[in-house]
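We show some of the complex, not the whole, and keep each chain where it was.
Labels run A and B following the written order; every chain starts at residue 1.
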Amino acid sequence: MTGLLQINSDRAFVVELDEFSGPLDLLLTLIREQQIDITDIPIARIADQFLAAIHELGLNQAADYLEMAAYLLRIKIQMLLPRPIDEEEWVDPRAELVRRLLEYEQIREVADWLGRRAELRSERFARGWVPELPELPPPPIMLSLDDLVATAERLAESLPQRVTHRVVPRPLDTEGATRRIREILAVKEEFDWAELFDERPSVSDVISCLIALLELARLEEVELFQSEPYGMVRVRRAAASPVG
Amino acid sequence: MQPLARLVEAALFAADRPLKLDELEQVAPDAGRESLLAAVQELRDHYQADEHGVELVELAEGFQILTRPEYAEALAQARIVNRPRKLSVAALETLAVIAYRQPVGRAEIEEIRGVAVDGVLRLLLERGLIEVVGRGEGIGRPLLYGTTPAFLELLGLSSLDELPKMEELSVVLRPLAEEAGE
């Protein structure tokens, strides 16, 4: 704990509040700022600084960063364990981290190169307006079963299927309800709101109508009133209403 | 070519519409209308004199560079302009939802895809890949969509049964009791 506070008070490194593209990016930035040899990372210090940084940047809720923090702490502990007498047997607990950092650094270099290329390319423009040649039918469509199935699978994957507590009700249809209210108002000046429903309306139907009515009331298309407390809600075409 | 004619060429080429003189003035604010018109003329003459495959024409909508009419047929033949197009990701996703869950209404498609699909639905209807197959229950009795025979033909399928089975997509969002019961 003291370590963390210490880091906060004397900030040997400068972390910009710029967004990092991930924990490896942040880690690499810390290492670069302090000109640390990547193959000999002072893991205890870096782990503390990493924790302090994600705390400071408000990233301490992000799973990816937390995972990295846990990983660093694990290595820190492993480094504290006594080494085997036979040094040959000892595998540096940091080796995997070093490999990942180097691999990431490589990708980062390529990403920067791609960014510069894209920048150059964005200075040149292709033809903006291509007039259709006269009297051509719309272009034929290319569609393959593979594309369709891959797309369907991608969609299915992205659906919240494993979240069993998430109830997905029939979607609300306020648009339809609005249309229906206007249809009735076109022929009647005033009606019971129960008239909006079938005999057994679903909850979402009732909510849809309620939202639609409130919205129409806000727009001053309708007036809502009750003749007595808890009485039936009546819907009336507003005086200035354009409907009808 | 003179610098101003070069700039005019770049502008007419890159614009997504024919450009009026006013708009060309915005590209070269210091040039003045006279010199801009001269630059347009220079470009037109250049295309003419050097026998380019394109020409500069002035229509009511403004100035534009067009391919010469004599090439229209060769270009159409080669499908340079009218080439077959892949469906956009949005169209493909919508089509996938309809294929697996038909008959299905707009609200449900939007729920799965998480975006409004009006435009895409219209496109798919226009291209004859989907059609209205009925109306659903509930308020407003929403239109329900299904795929057409043209859709099967495009995929080389003889019936919908030949679509690879996709349990997830046909089941998810069905009655929740089933899922919640897991």
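Convention: contacts are C-beta pairs under 8 Å (C-beta built on N, C-alpha and C of every residue); 3 or more make two chains touch, one makes a residue touch a chain.
Because the structure is a prediction, the values reported are computed rather than measured.
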Chain-type multiplicities in the full complex (formula in displayed labels): A x1, B x2
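Please note the rule applied: only the chains that are shown with their structure count from here on.
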Subunit A and subunit B, separation of their C-alpha mean positions in angstrom: 27
Subunit A to subunit B touching residues, read off their complex: 125-134, 136-145, 147-149, 151-157, 159, 161, 164-165, 167-168, 170-171, 173, 175-177, 179-180, 196, 202, 204-205, 208-209
In the complex, subunit B residues that touch subunit A: 10, 13-18, 64, 66, 72, 75-76, 79, 81-87, 89, 92-93, 95-97, 99-100, 107-108, 110-113, 126-127, 129, 138-142, 154-157, 163-164, 166, 168-169, 172-173, 176, 179-180, 182
